[in-house]
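To start, the structure under review is shown below, and the notes come after it.
One protein chain omitted, others in place.
Chain naming follows the written order as A, B and C, and within any one chain the residues start at number 1.
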Amino acid sequence: MENLNGYLIVSAILFAIGTIGVLTRKNAIVIFMCIELMLNAVNLTFISLSRHLGHLDGQIFVIFIMTVAAAEAAVGLALMIAFYNNKESIDVEDVNLMKW
Amino acid sequence: MFDNVWLIPLFPLIGFLINGFFGKKIKNEAVIGGIGTLMIFMSFIVSCGILMQMIGLPPEQRVFEKVLFPWIHSGNFKADMAFLVDPLSAVMIMVVTGVGSLIHLYSIGYMHGEEGFYRFFAYLNLFCMSMLLLVLGNNMLVMFIGWEGVGLCSYLLIGYYFHKKSAGDAAKKAFVMNRVGDFGFLIGLFTLYWWFGSNHNIWTINFTEIKAASHLLPYGGVVTVATLCFFVGATGKSAQIPLFTWLPDAMEGPTPVSALIHAATMVTAGVYMIGRMSFVFIKSPDTMMVVAVIGAATAIFAATIGTAQNDIKRVLAYSTVSQLGFMFLAMGVGAFWAGIFHLMTHAFFKACMFLGSGSVIHSMHHALHKGHLHDDAQDMRNMGGLRKVMPITFITFFVSTLAIAGIFPFSGFFSKDEILWKAFSNPYHGSLNIILWGTGAIAACFTAFYMFRLVFMTFFGECRINSKVKEYLHESPLTITIPLMVLGVLATFGGFLGMPKVMGALPNYLEHWLDPVFELATEYGAKYAHAGGHESHALEWGLMGLSITIAVVGIMIALTLYVKNTGAPAKFVATFPALHRAVYNKWYVDELYDFIFVNPCKAFGQFLWKGFDVVVVDGVVNGVANVVMGFSGIFRYMQSGYIYNYAFSMVLGVVVILGYYIFK
Amino acid sequence: METLFFVIISLVAIISAILVITCKNPINSALSLIMTFFCLATYYVMLDAPFMAAIQVMVYAGAIMVLIVFTIMLLNIRVNATQKHSHKVLLGSILGIFTLINTVVLLFKSQAAKPVVGGYTGEMIKNIGHSELIGREMFTTFLLPFEITSILLLVAIIGSVILAKKKI
Partner (left out) sequence: MSNVLSLTTFLPILGVLLLLFIPKDSKSVLRNVTLAVTLVNFLISLTILSGFQTNAEFQFIENMPWIAAGPFVMRYNIGIDGISLWLVILTTFIMPIAVLSTYTAVEEKVKEYMICLLLLETGMLGAFISLDLFLFYIFWEVMLIPMYFMIGIWGGKNKIYAAVKFFIYTMVGSLLMLVALIFLYFKGMEAGITDFGLLQFFSLKLDMATQIWLFLAFAFAFAIKVPMFPLHTWLPDAHTEAPTAGSVILAAVLLKMGTYGYVRFAMPLFPDAAHKFAPMIATLAVIGIIYAALVAMVQEDVKKLVAYSSVAHLGFVMLGVFAFNTEGITGGMLQMLNHGISTGALFLIVGFIYERRHTRLITDFGGLSKQMPVFATIFMIVTFSSIGLPGTNGFVGEFLILIGAFESQLRWWTVVATSGVILSAVYMLWVFQRVMFGELDNPKNQKLLDLNAREIAIMVPLIVMIFVMGLYPKPFIDKMEPAINKLVSQMRVAPVNAQVIPVGLPAGHPAMEAPAAGPTMMPAGHPAVAPSSDVNTEKTVNPHEAK
């Protein structure tokens, strides 16, 4: 595998974009999607390195990450719905119950 | 019979349990009172049996111990629930059960119709049990059960009319003052136990064992400390200076209680205790002196207060304190048997007087009640001329008064004279003897004066009570008068048990009887006794005559002031108002104690609570908490509560840390 | 050829990723994200991991994204045009870029490491089959974590049901 660096750089870029999204957007669903993006960036790293090193462990990890992501999606979206039911908004700036 | 000694305290205990648990259901006063009286009377029978058996034995075999069950055994320390029967405790159980039975019988009549009749009898039985434990205990700890038990019963019975605040106060005062004494008792016990244990490896609090080992005790030193502590205990229980103020207040209890507890039995526990440990006390000349001086001082001090009181029971109470002073004087001058002798005669005549006063109060109370008057039934100023309506009460009371005043041949004469004679002639206190004797003699004079003042004010002259109710006055019922008569007889003839040698008409039964108990003490005392130079028959006769003269003088003064020249006391009061006020207010001792101990204690407690606990300790605790709160108040502004701020900080942290490792 | 393909895919992936965070309408973001996921699936195929590509499409592009789109439509969120904190964008972007720099530098710095190479070569995967290899690993070495994952999913299901219900 000669093109490892390419994959890793793409992965890094995607991760950075995800980070920027998480930090800049205020729509909770978009933030959520950005987190998914970051997770996928990590997945890419896992798989490319797995291929590079000739181990399958990395890919197994990806499967677990996907599972976690799925669970997270279910719970996270449920949270958003619950929140929306209370506040008529999913803007993270309205999530301020913990504010002093 | 000796083996059944445990029955003696058991009967009253049964009575207590029956009346305590079921008395409320039984309701019938005759049954309740009957059970109570019967139980103590059965104890009396057993005591008689024991006495009889003991009389049949030679003197050196008159000691018996009965172990009931092991009580506290821990390490070196051993205390069994065990009884000791010897001549001394035999005398005591006879007095306690005998006088106790009579007073129980009396109470059936006296307490008739009272709310909580069953409660009264339950307590009375409990008291008898405790008192019997006290005198029968073969070690200090069983004695201490009784010691505290009688204090408890005294508390309960003084507080019998618990709805009266004064009764509650008096009960508490009695218990607390007794506790001060108990403190001394415990320290004395500890000292003796520790000294024997650590020096001779004899770990014991058993009287017989201590007696056996008492030759090891040094003269003075640690013994002085221990005995002084024990004596503090005795002053608490027996109302001696400085712990005497509870006894007059204790008159808040029903009159039979005053007679039984605060005259005949409980208050003499201190005397008994010194008698029980005479072989220890005698080893400390200093303690003996302190005991004698305190006894004499109490005798005269209480007697002076007694002269100005108007409440009939209070006069008797101060008289009790004063007589107890005589007993301690006897103990202090090494005349242990004389102290016990006076204890016994005092039990007879003082119980008789208290019961007689109870009879008077009973009658007065009923009369006032029927006449719908609210005058004080105990105030002598309301009485007068009662001898006509209450002849039996009057005669018994008068006999007892003659006894306490020390008129030959009534019982008090023999015992008091013996004490005064020993105070004068004892070999222990040297030149102090004259002072002790003089104080005792003056106290005897005062005694005769205030007792006859009481008699004259109550029974002689014109009845000062409202004429409306005069016809309601009547003699008390038989249950009241029978005990009076029995006690009156005892008060008259009881003294013949201990007739002095010089008279020679009868042998001195009591001294011989108690000899096995006290001979060791006499032996120890001989080590430091001065050669007795005063022992002459002529002198003894002379002093005897002198003391009768003194008593007669006291009586004459009372006669002059309260019968012949009734205006004189008022004149006297007008001449010396300050003196009268001081005496009337008991020399302000209560106020002094309040000022020195009670109030500072309360104030200090308040200060410790509000000042130290809340301000200092909690101040530190809450202060630490407040400092933390203060800082967190500043730091919490960093916590905006917005999720994206936290996310931002997190990423920043990751970037910085990663950056540090990558670029370093 | 392959390099060119890789570059094209990369460009598509990055552009659609940027669209995810820039689109005003969440639906557009979601669609862009799906695009990115597809690109990633393509990468997986190129990396001899067809099974991963398959579940990438099925789980991510299929299940999760459908869930997200469904939620967006359910909540019917109006597009809120005004960004209250513009400094937030700036700071966020700077941080993101720093993250990127960090990662890339780390990448080049760690080139010197010579890791142990395992036995799963491209040929072998092609011969035996990717799914079988993954399955074999999964049900032998990683059996316990696999089972625990199922519990995790169960918990997530129960949790989301309870959370989303208005009245329990």
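By our rule, a residue touches a chain if its C-beta (ideal position, glycine included) is under 8 Å from a C-beta of that chain, and two chains touch if they have at least 3 such contacts.
Note that the structure is predicted; figures quoted are calculated from it, not measured.
Considering the intact complex, the chain excluded from display touches B.
When the omitted chain is restored, the residue from B:Lys27, B:Arg179 or B:His200 that touches it is B:Arg179. Shown as candidates are B:Gly56, B:Gly221, B:Gly430 or B:Gly605; the residue that touches the absent chain is B:Gly605. The chain that is not drawn here is touched, among residues B:Ile187, B:Val290, B:Ile407 or B:Ile557, by B:Ile187.
Residues of subunit B that touch the chain left out of the display are 24, 69-77, 81, 141, 144-145, 147-149, 152, 155, 159, 162-165, 167-169, 171-172, 175-176, 179-180, 182-183, 186-187, 189-191, 193-194, 197-198, 601-602, 604-606, 608-609, 612-613, 617-618, 621, 625.
Keep this in mind: only the chains that are shown with their structure count from here on.
Rounded to whole angstrom units, the spacing between the C-alpha centres of subunit A and subunit B is 90. Centroids built from CA atoms put subunit C at 7 Å from subunit A.
Here the spacing of subunit B and subunit C, counted between their Cα centres, is 96 Å. Shared interface positions of subunit C, defined as residues touching 2 or more other chains, are 88, 91-92, 95, 99. Chain contacts: subunit B has residues 644, 648, 651 touching two or more partner chains.
Across the complex, subunit C is touched by residues 1, 3, 5-10, 12-27, 29-30, 32-34, 36-37, 40, 43-44, 47-48, 50-51, 53-57, 59-60, 62-64, 66-75, 77-82, 84-85, 90-91, 93 of subunit A. Residues 88, 91-92, 95, 98-99, 102, 105-106, 109 of subunit C are the ones touching subunit B in the complex.
Partner subunit A is touched in their complex by these residues of subunit C: 2-3, 6, 10, 13-14, 17-18, 20-21, 26, 29-30, 33, 36-37, 40, 43-44, 47-49, 51-52, 55-56, 59-60, 63-64, 67-68, 71-72, 74-75, 77, 80, 83-84, 88-89, 91-93, 95-97, 99-100, 103-104, 107, 115-122, 133-134, 137-138, 141-142, 145, 149, 152-153, 155-157, 159-161, 163-164, 166.
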